[in-house]
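With one protein chain removed, the remaining protein chains of the complex are shown where they sit.
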């Protein structure tokens, strides 16, 4: 199984996590959790570090806090028409963290480390699926 | 300096041996020789193993003997319309050896290890330059 | 690692081995060490094409012998399906010297075919003798549930299969595949603690040959790097070829296995074809070779192959090889050839 739609560009030809994409299309941000040791993973993983557990899918609230960010003015070839764009790392209230684009509706001067954001699925033109960090108010 | 024309496909963006290509266009097969230790190189090199010598260009007769060969029925992407084609390794009467295509005028059953051949410059369509191993009689 | 009874935090360093030009993920040690839980310990990538994990084992051994680490994981892998087939084709077209050889359309089978023609000319080796190697390795693959091919083939099947680069036909060539294998190396103290059946590294050899075929002559009937690596490994292990109970040799093509017999001293120079013809490398005969199916029939996940050879030997030396067990196997040899024959790692294991 592979990701057919996830990401603006995708590089990975095969994955055990295809369900992530299906759920993203259904509006859900999913992590995985080890049934043995209880560790929660985002990005989701198919195997736990403890090497003992089966994993189950768990929906995340999407509520998170911004840990750091940057606005890119130069980009890899496939992203060259999108500059400037902002990427950030945010921590979910459930613990794990995510690296994701910040919604373009956020002005660069509004963005502050520590601010509350929500990670939401976004469908791009052409049907590709990504997630984005949005303002809480905009939900 | 780089090879603009050498090879059916060329992968190397820069070389100190650009003169090889110029001479090939002028019909000559050139090697290099170390002015210090006298070692003769083909393919030409810009530096000698002895790490002491300056090199000079030396023309080779092209006369050689076939050491081994194979006919390819599967090829890399850029060569896919040329199969079958035959590649061989031949030793010049001056000592060094060359890996080169055998001229298509040689039938596969005519080709024998040990036979005498001549390496000659060939201009391809589009102005690219290669060398090929030909029958002695055909010179 | 479950088999080795060690946990990830006991692994003091990991060495990730692959032919990197096939990886979409740059610098795969980064993601692999992370996924396996091997941070913050040292990790990095090693590449010697098909001999990558054979080289990784040498580095791991020296990390332990030098006292830097007590336990090292050598992780070999290859995932050929990461690149599109156009990309793979392009990469395959650059398997030789890109300045003087690739511009003429060389391929891996073509390089080894040049050796085959030379060996046939020099020693009278026949296409039937080459075919016998494929027949043997496919036979043993049917006894290895992890092998890619699970059907026996005949000499006729080989001879009738499609010509790839004369004289090598489809069944004379191994198939690239996805795969991974991991070796856990430990110091003597640690090894004795974690297992009752340790297997010891008794000899190591690593050597190179010029990459350009034109720098290798005058004949193309032997791999100098194999001869040199074998000499080093035999010397270090203080054994002779005849002491080897079971061998894993790099059969990327049938001709390679035949040349390996000679380079490793399993037969006289020029008698490799005969050894295959006489079935002297089957279980129960002179020297069992590639009785796990070899690269030809088990598959060849480039960076994992060297580690997979070690796995087969370890199973044999522990007496856990089931149907293909060599009775009383005490000394095993792995021969791992890189690229078009410019790297060779030879490893000798002992009970």
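Odds and ends about this structure:
We call the chains A, B and C, going by the order they appear; numbering starts again at 1 in every chain.
Here, a contact is a pair of C-beta atoms (placed from the backbone, for glycine too) under 8 Å apart; a residue touches a chain by one contact, two chains touch by 3 or more.
None of the values given here were measured: they were computed from a predicted structure.
Every visible chain touched by the undisplayed chain in the complete complex is listed here: A, B, C.
Between the chain not shown and the residues C:159, C:175, C:212 or C:239, the one that touches is C:212.
Within the whole complex, the absent chain has one touching residue among B:26, B:51 or B:125, and that is B:51. Although one chain is hidden here, its contacts on chain A can still be listed: residues 6-12, 15, 42-43, 67-79, 82, 85, 87-89, 91, 96-101, 108, 113-114, 130.
The chain not shown here touches chain B at positions 11-14, 45, 47, 49, 51.
Seen from chain C, the chain kept out of the figure touches residues 13, 19-21, 24-27, 29-31, 33-34, 38-49, 51-52, 55, 58-59, 61-68, 91, 94-95, 97-99, 204, 206-212, 215, 224-225, 228, 338-339, 342-343.
The criterion applied here is as follows: only the chains that are shown with their structure count from here on.
Highest C-beta contact pair count among chain pairs: B-C.
Note on chain placement: the centre of chain A and the centre of chain C lie 41 Å apart, centres being C-alpha means. Taking the mean of the C-alpha atoms as each chain's centre, chain A and chain B sit 54 Å apart. Not a single residue in chain A touches at least two other chains.
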